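Note that one protein chain of the assembly has been removed; the remaining protein chains are unaltered in position.
Showing subunit A:
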Amino acid sequence: MTIVKASMAGTVWKVLVSEGEQVAADQDVVILESMKMEIPIAAEEAGTVKRIIIAEGDFINVDDDLMEIE
């Protein structure tokens, strides 16, 4: 299991996948909004989205857990 983490502080703008969905390595799964920029966050490894920890609009800090991928 891997945890997708926030690369920087910001607000969750879009969650691009839903629980149970298959994702490929390097696929963007969340887009953060920070410093007025869209910050895509990709899954490091391929797998199934097990749990989405955050919701759109949440403020998150650097290294916060975003979702679990199995």
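Going forward, a residue touches a chain if its C-beta (ideal position, glycine included) is under 8 Å from a C-beta of that chain, and two chains touch if they have at least 3 such contacts; residues count from 1.
Just so it is clear, contacts and distances are computed from a predicted model.
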item: Undisplayed chain, where the name is taken from the UniProt record, one of "Glycosyltransferase family 4 protein", "Acyl-CoA carboxylase subunit beta", "Multiple sugar transport system substrate-binding protein" or "ABC transporter permease"; value: "Acyl-CoA carboxylase subunit beta"
item: Subunit A, residues in touch with the chain not shown (by the definition above); value: 7-9, 34-40, 61-62
